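The structure that follows is given in the form of structure tokens.
Shown here: the complex without one of its protein chains, the others still in place.
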Amino acid sequence: MKFKAKFIEERIFKILMITSTSIILLSLGAILGSILYKGLPSLSWEMISQTPKGGFYLGKSGGILNAILGSFYIAFGATAIALLVSLPVALYINIYRKKFSKYSNLVRLCLDVLWGVPSIVYGALGFSVMLYIGLKTSLLAGIIIVGILIIPVMIRAMDEVIKTIPKGLVEASLALGSTKTETAFKIVVKQALPGIITAILLSFGRAIGDAASVMYTTGFTDNIPKSLLSQAATLPLAIMNLVSSPIVEVQNKAYASALILTFIILFLSIISRLLSIKYTKNKSH
Amino acid sequence: MSFLKYRLRMDKNVHLIMKILTVFSIVTILAILLGLLYKAYPILKTHSLTNLLLSKDWFPQKELFGLFPFISSTFQVTGLAMFIAVPFCLLASIYLSEYASKSITRLVLPLIDILAGIPSVIFGIWGIILIVPFIRDYVAPFFGKVSSGYSILTGGIVLAVMLIPVMVNILLEVFNTVSRGYKEASLALGATKWQCIKHVLLIKSAPGIISAIALSLSRAFGETLAVLMVVGNVTKSPKSILDPAQPLPALIANNYGEMMSVDLYDSALLLASLVLFIIVLFFNIIARVILRRLEKNNH
Partner (left out) sequence: MSLSINNQSNIVVENLNVFYNQRHALKNINITIPSNKLTAIIGPSGCGKTTFLKCFNRLIENNDNINVTGNFLVNGQNIYQPNIEITEIRKKMGLLSQRPYPLPMSIYDNITYGPKIHGEKNKEKLDHIVEFYLKEANLWEEVKDRLHSPANNLSIGQQQRLCLARGLAVEPEFILGDEPTSALDPISSKHIEQKFLELKNKYTIVLVTHSLRQAKKIADYVIFMYLGEIIEHGSVEEVLLNPKNQLTKDYVNGEIN
């Protein structure tokens, strides 16, 4: 009898497991589905080609071009800053330092912890620092804060790729008499390039989707930013503002904007997936 | 010879720059901590810390800055989210790592990665579209209550879904590390797969599971936007999970703009950030240290 019980128990748990997995997938479906269902009817060319008309909170017409551009400016700027820091650091802990030395592992630990710091903390503290040094709420401030925010993400993503480069390849380059710098930039970067691009795309996605950090550092405006020192709108904040409006048409614009943001994120994630598929194919050769 | 000198100088300089950047990128943690301490200092000087953390009175105009309602909301929303997410994630991860065929995992894992990449504002919008009406029209009436739908429960559900990819990814890694060695040994003794999982895998991965939970907790505490959009934002200690609330991140996000008008207000909000930062750091470091140890022991 006991023999049977253990199979029944396994059966029950297996059903529970499959159910849980399905529910998780269903929730992804529900998210994409409801955004699509609510957003698609309001999605129009106007949405992505015009700035808001009649105020972002009340205006029923116009689009969110200001927020799309603002978000892209911020994401591009922040990604560029982060890249300048991240690539050298990822190379440093893998090539200049020994890959699994205490030092490198400590750096990794710190970066992982930094990754966990809530973005609202970056936003709040960043705003205080800005006041202190006299930098106004602006595109520039947003770019810097978001850049700092995504640095740990980018370093760790690059680190994971560079870590997998065979020791023999690095040694082959060193054995030819190249310095570590030449090895790092001419060989390692080349070998890890698809992975590095994936890391950049991942961080770009983070940058474009984060709102809490730009809330007070970048501000909000209906206009397209003209310089680094002007305020700028961002997609997540635009979505939040629009959805809190009492007017249904404006709320619908929020759903359409959410759909646009979702498209951007999905697009980025598909590209990086394609890249990583290509990468693993090349590696198996 | 001079070309060699140039190359070596180049190498040295790049080395130095990299070193500086590396130090810079990890010193950020310290900088954040010091910055928050510095900004929170004025309010810590005039108010006692216990009073700030345990008082229920939040009236910035009267210089009363009791953070208790927000801290308690934070723990309630987070606790609820974990309560929902942990069983699902545990079951799904066991399935994906031990039972599912390769073709299933190859399909499911990218989808979970997509979930991980969705920005929190989208989760918030989803909460407003789907979960808020569901709570308002079905759940609350079922319990004989009236709710706007913007509540702790709503925040908890939305947050739970956000935590899924974080937790599943760590759990899968943990199970992979642990299950490498045990499988054949245990199966050879005539145990069923489920018995192996129950008696060996789960026991051996216990530290890993704890750290997965701790890491998700630290993510959950800091999550701002999605929760803020569906939790109602009311400065009151909630009595039930169908009441609205305002967790710490939402407090900071909602009020930061106006803080300039009141003395000590910004100091209070940065104290709130500091509290948040310390909670998050605490869970995060514990989790990372456990994970590192687990990885080392199983190599």
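Just so it is clear, A and B label the chains in written order, and each chain counts residues from 1 on its own.
Methods note: a residue touches a chain if its C-beta (ideal position, glycine included) is under 8 Å from a C-beta of that chain, and two chains touch if they have at least 3 such contacts.
Every value quoted in this text rests on a predicted model; they were computed, and no experiment measured them.
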Among the chains in view, which touch the chain not shown?
-> A, B
Which of A:Arg11, A:Lys53, A:Lys186 or A:Lys278 contacts the chain that the document leaves out = A:Lys186
Sort through B:Arg7, B:Lys198 or B:Lys236 and give me the one touching the missing partner chain.
-> B:Arg7
Write the list of subunit B residues that the hidden chain touches.
-> 3-4, 7-8
Touching the hidden chain in the full complex, which residues of subunit A are there? Just list them.
-> 98, 100-101, 166-179, 182, 186-187, 190-191, 282, 285
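The rule is short, and it goes like this: only the chains that are shown with their structure count from here on.
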Show which residues of subunit B lie in contact with subunit A when the two form their complex.
-> 7-8, 10-11, 14-15, 17-19, 21-22, 24-26, 28-29, 32, 35-36, 39, 87-89, 91-92, 94-96, 99-100, 108, 110-115, 117-126, 128-130, 161, 164, 168, 192-195, 215, 218-219, 221-225, 229, 249, 252-253, 256-257, 266, 269-270, 273, 276-277, 280-281, 284-285, 288-289, 292
Sort out for me which residues of subunit A touch subunit B in the complex.
-> 6-7, 9-10, 13-14, 16-21, 23-25, 27-28, 30-31, 34-35, 38, 85, 88-89, 91-93, 96, 105-107, 109-114, 116-125, 127-129, 148, 151-152, 155, 179-182, 184, 202, 205, 208-212, 215-216, 235-236, 239-240, 243, 254-255, 258, 261-262, 265-266, 268-269, 273
